[in-house]
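Here the complex is missing a single protein chain, while all its other protein chains stay put.
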Amino acid sequence: MADHDSILKLLTERFPGKVSALELTPAQTAVSVEAASIVELFTFLVESADLKMNYLSTITGIDRTDHIEIVYFVSSLEHKHMLTIKTKVDRIGGKIESIQHIIPAANWFEREVWELYGVDFVNHPDLRRFLLPDDWDQGNPMLRDWDGRDFIRMPEVQ
Amino acid sequence: MNEATPSQYSEEFEVNMGPQHPSTHGVLRLMLRMNGENIVRATPYIGYLHRAIEKICENRTYAQCIPLLDRFEYVTSMASEEVFVLATERLAAVEVPERAEYLRVIMLEFNRIASHLIFLGTFSLDLGAITPFLYCLREREQIMDLFEMTSGQRLTYNYIRVGGVAYDIPEDFLPLARKFVDTFQHRIDDYEAILTQNPIFLARTKNVGIISKDIAVNYAASGPVLRASGVKWDLRRDDPYSIYDRFKFDIPTGTVGDTWDRYMVRVQEMRQSNEIVRQALDQLPQGDYKTKMKAVFKPPVGECYARIENARGEMGCHIISDGSTKPYRVKLRGGSFCHTQLIPAIAPGMMIADLVATFASLDVILPEVDR
Partner (left out) sequence: MELTPLFQWIDTQLISLVEWLGLPIWFAELLEMVLAAVAVLLMAFLIVLFLVWWERKLSGHFQQRLGPMRTGWHGWLQTIADGLKLFQKEDIIPTNVDRKVFFWAPVVCFASSYAAFAVIPWGEGVIPTDLNIGILYILSITTFVVISLLMAGWSSNNKYALLGGMRSAAQIVSYEVPLTLSVLGVIMMTQSLSMVAIVEAQESVFSWFIWRQPLGFAIYLVAAVAETNRAPFDIPEAEQELVAGFNIEYSGMKFAMFFLAEFLNLFLVSAIATTLFLGGWQGPFLPSWLWFILKTTFVIFVIIWFKWTYPRLRVDQLMEFCWKVLLPLAFLNLIISGFLFRG
């Protein structure tokens, strides 16, 4: 079981300048990676004998109002370590390479992010309507400034 | 569709299975391309139960999120509360009293047993054996009674709260729980007697719907599905949360990853959960059942991903806080989501009856998929 620091060291040596550490809370650490090298990174994570991180818990998006953060939670069942990977894409017309040919589980996760955030996953084979109704015409609902017909924002509690 | 040539006596056809079908366990829709009784391709369509829980959570305070999350995975509501509360507590560094931790474990494991009982019942129902279903519900009823006694609810408990649990257990909970734990191990023997060695049951489940180790890991299968494929991975042991490191329990695994293995893993897990409850009941300390929290709960800016071992695999919750009373973003991850994704990968070549058995053995519930 490799701890977070040694994984980080391995990754920064392998991808100099592209991967950097993020300290979010004491309970949560993450690495940040450039969107362009996400496929390269995942290929390394899966194939490296020291890491063998081929278990993708989930992919999620966060709308940071000026960009969209894509978060990957990946772990290794063999070495029992986990890594959170963050990357940034543009808020409008954001594009990122799909990783579903490396880890098939990414297929539906990416479809969900595509539908709810409008991030385009390049080389994804199956970007069809997913959770929303087939006749949905109200945009990408998980964006923070999204305003639906029936959506009422609750006031802040003091 | 190709025009039928004289040598070609059969042609493929499409069957729409669901969203209203007795064995899709809710509202999954499967588009099946069939060649006679054999499946050529299966395409799942989901979203019929999409309630936008993640979006609504952004619009509610942390305390208001918990009853909403009961609806996320309503067969094991305790677990969906626990995962959210766990993430929040890690984020805000809230200390939880000892007694609350024990109560949580007791409730979680009871809920796991209840969930596996539902699995056992519906699984045998999908294989055409109707009687075990009612036997399973009989035991589940007793667990529901225990929950009702404690939280006032039978399905959506709103029991696990940030910093502890909502109520302490009533006086007559302990004797009833002990009685249940003692009788339940014999009940499992009864279920096994009616199913495990039944030749028809074996014929329907052995070597049906095999999910190999590679496929299971690549498609992010988790929980009993992953363990049935031979991967010994249990978050209670491999990424310990709460106080699971204090209990002794085995992690049952399968060998082939067929439907029978998944059934067997779950049956063994019920025995293990029963043991965990027994240990927890024995060790249950006195003391507070919740910490005093501020009236307005505002966690610091930051984020946290917590994951727990639910009856349906890894259940995860990613909370991002911007320091206000409402979470900035809540992402929920359920095991069923990935298990539904497995269907197109394993369905081709199966018969329709095998698909029903395999799908039942994955124990998917749709609210967890659609959220």
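To keep things simple, chains are lettered A and B as they appear, and every chain counts its residues starting from 1.
Convention: contacts are C-beta pairs under 8 Å (C-beta built on N, C-alpha and C of every residue); 3 or more make two chains touch, one makes a residue touch a chain.
Every value quoted in this text rests on a predicted model; they were computed, and no experiment measured them.
The chain we do not see here touches B in the full complex. Contact with the chain not shown here comes from a single listed residue; of B:Glu54, B:Glu109, B:Glu303 or B:Asp354, that residue is B:Asp354. The residue touching the chain not shown here, chosen from B:Leu134, B:Leu155, B:Leu174 or B:Val296, is B:Leu134. Check B:Leu155, B:Leu174, B:Ala203 or B:Val296 against the missing chain and you find that the one touching it is B:Ala203.
Residue B:Leu125 is the one among B:Ala42, B:Ala92, B:Met107 or B:Leu125 that touches the chain not shown. The chain not displayed touches chain B at residues 13, 15, 21-23, 37, 124-131, 134-135, 138, 194-195, 198, 200-201, 203-204, 351-354, 356.
In this section, only the chains that are shown with their structure count from here on.
Here the CA centre of chain A is 24 Å from the CA centre of chain B. Of all residues in chain A, those touching chain B in their complex are 24-28, 54-58, 60, 62-63, 71, 73, 77, 80, 82, 84, 103-105, 107-108, 129-133, 141-142, 144, 151, 153-154, 156-158. Within the complex, the chain B residues that touch chain A are 46-47, 50, 52, 54-55, 58-61, 90-91, 93, 217-220, 226, 231, 233, 238-239, 296, 300, 302-305, 307, 314, 316, 318, 320, 324-326, 328-329, 331, 333, 337-338, 341, 345, 370-371.
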